[in-house]
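Okay, handing you the structure first.
With one protein chain removed, the remaining protein chains of the complex are shown where they sit.
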Amino acid sequence: MAHARKVSFKLNGKPVEATVEPRELLIYTLREKLAHTGPHIGCETSHCGACTVDIDNMSVKACTVLTVQCEGAEMTTVEGLEQGGTLHALQQAFHEEHGLQCGYCTPGMLTRAYRLLKENPNPSEAEIRYGIAGNLCRCTGYQNIVKAVQSAARKLAAAG
Amino acid sequence: MKVQLNRTFPLPVSADTAWVLLQDIVSVAGCMPGARITDRVDDTHYKGTVGVKVGPASLSFRGDIEVKGVDASARSLHLFAKGTDTTGSSAASMDLTARVEALDAASCNLVGDSEVSMSGKAASFGARLMGPVADQVLGQFAANFTARLQPAAVRAAPAPAQAPPAEGKPLNALGLAWALIKSWLRSLFAGKSS
Amino acid sequence: MIPAAFDYHAPRSVSDAVKLLGQLGADAKLLAGGHSLLPMMKLRFAEPAHLIDLGKIAELRGISQAGDEVRIGAMTTEDDVLRSPLLAQKVPLLVEGAGWIADPQVRYKGTIGGDISHGDPANDQPALMVALDASFVLTGPKGERVVKADGYFLGLYSTQLADNEILTQIRISVPAAGSGWSYCKLKRKTGDFATAATAVMLQMKGKAVAKVAITLTNAGPTVLKARDAEKYLAGKALDDASLNEAARLAMGICDPTPDQRGDADYKRAMCGEMTRRALQAAHARAKA
Partner (left out) sequence: MGDMSDAKEREQKLQGMGTSLLRKEDARFIRGQGSYIDDVKLPGMLFGALVRSPFAHARIKGIDKSKALACPGVAAVLTADDLKPVNLHWMPTVGGDVQAVLADKKVCFQYQEVAMVLATDRYAAYDGAALVEVDYEELPAIVDPKKSMAPGAPVIREDIQDKKEVGHGPRTHPNHIFTWEAGDKAAADAAFSSAAVTVREEILNPRVHPCPLETCGCVASFNKATGYLTLYVTTQIPHLLRTVLAMLSGVAESKIRVVGGDIGGGFGNKVPVYPGYVVATVASIVTGVPVKWIESRIDNISTTGFARDYHGVGELAADKDGRIKGLRFTALADHGAFNSHVSASKLPAGLFSICTGSYAVPNAYCRVDAVYTNKAPGGVAYRCSLRVTEAVYLIERMMDILAQKLGIDKAEIRRRNFVKADQFPHTTAFGWTLDSGAYHPALEKVLKAVDYDGLRREQAAKRADPKSPTLMGIGIATFTEIVGAGPTKVCDILGVGLFDSCEIRVHPTGSVIARLGTMSQGQGHATTYAQIVATELGLPASDIVVEEGDTDNAPYGAGTWGSRSTPVSGAATAQAARKIKDKAKKIAAHLLEVAEGDLEWEIDRFKVKGNPGQAKTMKEICMVSHTGNLPAGMEQGLNAVAYYDPPNLTFPFGAYLCVVDIDRFTGESKVRRFYALDDCGTRINPMIIEGQIHGGLTEAFAVAMGQQIPFDESGNHLGNSLMDYFLPTAVETPRWETDHTVTECPHHPLGAKGVAESPHVGGIPCFSNAVIDAFSHLGVTHMDMPHSAYRVWQQCKALGLNRR
């Protein structure tokens, strides 16, 4: 039995610590040890993207990353998108454009779109579809999600 | 998942020499990559283990081997082996008829006809790999079989640093005995790659 | 879906990693992006006792130019490749190829070295590497050795990388100016392996083919180089007749495994189709 070890990283701006076995996957640490149940588990084979979190400015599937790999990382989950009681433009837009139904893919979808807009503030529809292709949604057919990302991009641009 | 494999491997020894080894079940099993006879129930029933390693993946099966028939006149041996993997999520069986065909005084062919079948997770996820892997396993079997007949053949073999597989040690289904198998693989892909 | 227990090591330098690999031996696996290895471990098809994470070795990541050679650290991610201005300018085939790999999240983690070392015939980098005539730097206890990509891939999950070595760098001579390139990939959906894919590097002299490399993904136990097709095209114009014949020759060397993507017949035909399309696209990009 491999011995457990302490891992520390920054989660939504706050330093956190967890004691984990090397085999523990980040998604379980976040959900079961750090009370961040926003990221979900949908496939376990890194296809669905429901577990997407932002690590060191990259969108990452937390079901396919070991917690021990995250020592010293800067992490953002859906819980970290709202700032000072104000929803992120993407959260607002998903609501206004009906970009979610059952809500299970939403945290991963939002976290992914967040990174997408940081890298490409004014994406075309094709760029958005390609950019969220690592996140599956069974409810919406993506059309309103694309609309939501476009609308958030406009709002963010306007806000400068 | 079932795959049929019919392969012929040239051996640099007389048919009789090869036939003697082929009848020694324990040694024959030892030629299967990562295989080992763990105990002998009776003359025709054995228990054993097989370890198959494919790149990072490895499965080890525990099960039974039955000698279905030995035909001295045809220098032919019929084996049936089946087992489940140690996690209980996959199972495999192999029905193998191996015979020796004389070519001339100093050489012969080892002819293997086998049907390998897989169940469980290995079948669900290994479909893409199963044919090639079974091929490699058979190729290695022949390589090890030859090595036993002709230790020199191994030392003479080019490339890899590693020594010929020790009995029971699971090997990379392609890595180690590669140099030896290569020539046979070439015959599989005759006129194609490599 | 929980992996069996293992111990984790995160060396900070290549030499430490090589030392560890030597100490731990066959029970250890190298961890790069992890998107091939970790799923296998979750299914308990792979149960290594030790994982050596190369992710903390800074010297293994980065893209640079040295003379007429582009050098890519083995732990450089597919996403780095996709966004590299240097590669876009010098080796655009790599950028086009990376864009076809998996999905955004996987490209952020997946590394070029991991893709190459895994030795899976369904991975895309082997075909790109052989088409570019790349070389690999393999670092072991006795130091470095440099091997050609062409010949490095031995078969299913099998390469010339020895158990005690680590692939540390990829070296690619900058293709001649005016070279055409293309990677054409047919897949069922985002995130799937190729049903068939072809990489082409092409130099034209006037209307005729001066030099061409054609490599095939997922068409056999390992990446295949369509040598007959390459030989045939040398000195010929790229027209319907020659394209058809090149495609036919490429199909000739395919030995695909039937699976849910299709039977051998379909996959072989798609190798031909991707080859023809990649040649056409490369031709359109090539400047004589």
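A few comments on the model shown:
The letters A, B and C name the chains in turn, as written, and every chain counts its residues from 1.
Criterion: contacts are C-beta pairs under 8 Å (C-beta built on N, C-alpha and C of every residue); 3 or more make two chains touch, one makes a residue touch a chain.
This is a predicted model, so every value here is computed, not measured.
Put simply, the hidden chain is in touch with A, B, C once you look at the whole complex. Touch with the chain omitted from the figure is made, among A:Val60, A:Leu117 or A:Val146, by A:Val146. Touching the missing chain, out of A:Leu26, A:Ile132 or A:Ala153, is residue A:Ile132.
Only one of A:Lys6, A:His98 or A:Lys118 touches the chain withheld from this view, namely A:His98. Contacts to the hidden chain, counted on subunit A, fall at residues 1, 21, 23-24, 28, 31-32, 36-45, 47-48, 50, 77-79, 82, 87, 91, 94-96, 98, 100-107, 110, 128-130, 132-146.
The omitted chain makes contact with subunit B at the following residues, 1-2, 84, 86-91, 117-121, 123-125, 127. Taking the whole complex into account, subunit C touches the unshown chain at residues 1-2, 4-5, 44, 103, 186, 188-193, 195, 240, 244, 260-263, 266, 269-270, 273.
Here, only the chains that are shown with their structure count from here on.
The chain occupying the central position, as judged from C-alpha centroids, is C.
Chain centres here are Cα means. That of subunit B falls 31 Å from that of subunit C. Separation between the centroids of subunit A and subunit B, computed from CA atoms only, is 48 Å. The geometric centre of subunit A is 29 Å away from that of subunit C, both derived from CA atoms. Looking at subunit C, one finds that none of its residues touch two or more other chains.
Of all residues in subunit A, none touches two or more other chains.
Residue ranges of subunit C in contact with subunit A, taken from their complex: 1-8, 10, 31, 34-35, 38-39, 41-42, 51, 53, 55, 79, 102-106, 108-109, 190-191. Against subunit C, in their complex, subunit B makes its touches with residues 54-59, 87, 89, 121-122, 125, 127-133, 136, 160-161, 172-175, 178, 185, 189, 191-193. Within the complex formed with subunit B, the subunit C residues making contact are 29, 36-37, 40, 43-48, 118-120, 122, 154-158, 162, 220-221, 224-225, 252-255, 257, 259-260.
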